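Input: a single structure, listed below in structure tokens.
Shown here: the complex without one of its protein chains, the others still in place.
Letters are used for the chains, namely A, B, C, D and E, taken in the order the chains are written, and counting of residues starts over at 1 for each.
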Amino acid sequence: MFSITVRDHMMVAHSFDGEVFGPAQRLHGATFVVDATFRRPELDDDNIVVDIGLATMQLAKVISEFNFRNLDDVEQFDRINTSTEYLAKVVADRLVDAIHAGTLGESARGIREIAVTLHESHVAWASYERNV
Amino acid sequence: MFSITVRDHMMVAHSFDGEVFGPAQRLHGATFVVDATFRRPELDDDNIVVDIGLATMQLAKVISEFNFRNLDDVEQFDRINTSTEYLAKVVADRLVDAIHAGTLGESARGIREIAVTLHESHVAWASYERNV
Amino acid sequence: MFSITVRDHMMVAHSFDGEVFGPAQRLHGATFVVDATFRRPELDDDNIVVDIGLATMQLAKVISEFNFRNLDDVEQFDRINTSTEYLAKVVADRLVDAIHAGTLGESARGIREIAVTLHESHVAWASYERNV
Amino acid sequence: MFSITVRDHMMVAHSFDGEVFGPAQRLHGATFVVDATFRRPELDDDNIVVDIGLATMQLAKVISEFNFRNLDDVEQFDRINTSTEYLAKVVADRLVDAIHAGTLGESARGIREIAVTLHESHVAWASYERNV
Amino acid sequence: MFSITVRDHMMVAHSFDGEVFGPAQRLHGATFVVDATFRRPELDDDNIVVDIGLATMQLAKVISEFNFRNLDDVEQFDRINTSTEYLAKVVADRLVDAIHAGTLGESARGIREIAVTLHESHVAWASYERNV
Partner (left out) sequence: MFSITVRDHMMVAHSFDGEVFGPAQRLHGATFVVDATFRRPELDDDNIVVDIGLATMQLAKVISEFNFRNLDDVEQFDRINTSTEYLAKVVADRLVDAIHAGTLGESARGIREIAVTLHESHVAWASYERNV
């Protein structure tokens, strides 16, 4: 299995609902360093997994929806705890949509799996992976 | 599949038995930067993999047994080569025990896999992963 | 010159006032990975720069005032842009106060300089350094 | 499953053929930080995955063929786009050959999977993994 | 003293002239991860060292001249060994020029020092620092 990963980041505010979150129930924030991994069993005709330029641009586009925002005010997250692991899924699902829409190029339809990791600090990170 | 990872470290002395270890047969030491990963297919009711506070405390507790010790003098390692890969298993097994004991919270029983990585330097690390 | 550095982190929300900040004028957030460096020309009687346990605890204490908060609501930051470089100074000044108060131990009075670096992402960080 | 990983690097020039590569069609270069991972379900009689000294030497040997070269002039890469993901496979295949040849020691025959990651920058990397 | 640092990277081919360079006399390549640091004794009216957006864009512009090129073919480097330390100076000098030209904003004229670090691998980097 081959893969490539590209990295970007977003800076958001949010709060959590539930005693398990302790002080993180208060409005606070995070820098999420976001790694998006694309996997496929065989390379395409150019000998690559995906056009890294398109992959980088698409990841930036997905992130730009949330970057420099208070996620508590973003409609799609109404009454949802925007945990690191949950946000990893949101980013991964968007990237799968982009593959199906052809935004990453025709040959990107050969991608079989997506994994997204969000680093919230130097001592904690979360991932979500799924089939395309 | 979702996951979260938390990082801590321990500083130990030890020696190895066997020609394959060369100069590492002598009493020496290591800082092990320890990454513990918890995986499950679905998030719990709070939209998380596990209470990250409990996960961090439990990892610290497991590590505290070995931190600032000479592993050659720890009874459970008698006549055992405490290689990086072996220690990764020791930490992983303890975390699985904690899940079964309910120490990581009731919802943590949904965790399906544990992976532990020990970084022994900037150029070498070892992992062990298992089902819960 | 000798130095030691200890690392911790804090997760905050804030917004900025001024066109120069672009989208960062909106309420957003950041994880700041905080490195505190203590410098002195000679080591103390224990052959160290400072008790690393006390230094770590003191940094954690300084950070805990801001961690998991919206800095826009913190009184001391009223009408102040809490830029990364400014926050580095806030942390550094508190550490100097702690040295003068003896909180880092008597021998810590030999520390001559403090430098604090706040990493806001994998591609940007800011520092402040001053004499003690 | 157990694993160990060792890290090394190589510095090469190359160019790519195909519009998808944009400015990377020009002769340029890269530092590839190379991580080689060896996996097996059970440890050997010395309680390790593989002799880390032999693994490190073998990785260095594989890399030395390409290090400080223009890959466009290397015969085995004639008319081949030496993308990061493709080079990860080249390194992985060589390590599998070494295992079969016994170069990593007799007990290394218990290794079941190899994964190789090439980091081309702080924001992009590629991997290839295969069975032994 | 305050500072901010922004990071970018470039991927170049080059060769060196002189026996001291050993195999690096051959045409090879490097990824340089470039850190540009801006220092000043007091913050500006917005409480910052420099507009981080402008600093990031200017660094990208300087780097774009060299990125995806064979430095042996770049006229300004004719008969010059483009060592990592030398390239750090080239980037730093360009950033100083930009400050003087006002490209980083009027308040950036308060910047007193520039430091540029080029990381050529995980085990080697070089820096150049100068007054503005």
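Convention: a residue touches a chain if its C-beta (ideal position, glycine included) is under 8 Å from a C-beta of that chain, and two chains touch if they have at least 3 such contacts.
The shown structure was predicted, so the numbers you read here are calculated from the model rather than taken from an experiment.
Q: Kindly state which of the options C:Asp17, C:Asp46, C:Glu65 or C:Asp97 is in contact with the chain not pictured.
A: With C:Asp17, C:Asp46, C:Glu65 or C:Asp97 as choices, the missing chain is touched by C:Asp46.
Q: Kindly state which of the options C:Asp8, C:Asp72 or C:Glu85 is in contact with the chain not pictured.
A: Per the contact definition at the top, the residue touching the missing chain is C:Asp8.
Q: For chain E, which residues lie in contact with the unshown chain of the complex?
A: Chain E touches the chain not shown through residues 16, 18, 20-22, 80-86, 88-89, 122-130.
Q: Of the residues in chain B, which ones touch the absent chain?
A: Here the touching residues of chain B are 7, 9, 11-14, 23-24, 26-33, 67-70, 120-123.
Q: For chain C, which residues lie in contact with the unshown chain of the complex?
A: So the residues of chain C touching the unseen chain are 1-8, 43, 46-49, 51-53, 56, 105.
Methods note: only the chains that are shown with their structure count from here on.
Q: Same or different: at the chain D/chain E interface, is the fraction of residue numbers used by both copies above or below half?
A: same
Q: Measuring between Cα centroids, which chain is at the maximum distance from chain E?
A: B
Q: Per the centroid of Cα atoms for each chain, what is the distance between chain B and chain E, given in Å?
A: 41
Q: Do you know which chain B residues sit against two or more other chains?
A: Counting only residues that touch two or more other chains, chain B contributes 122-123.
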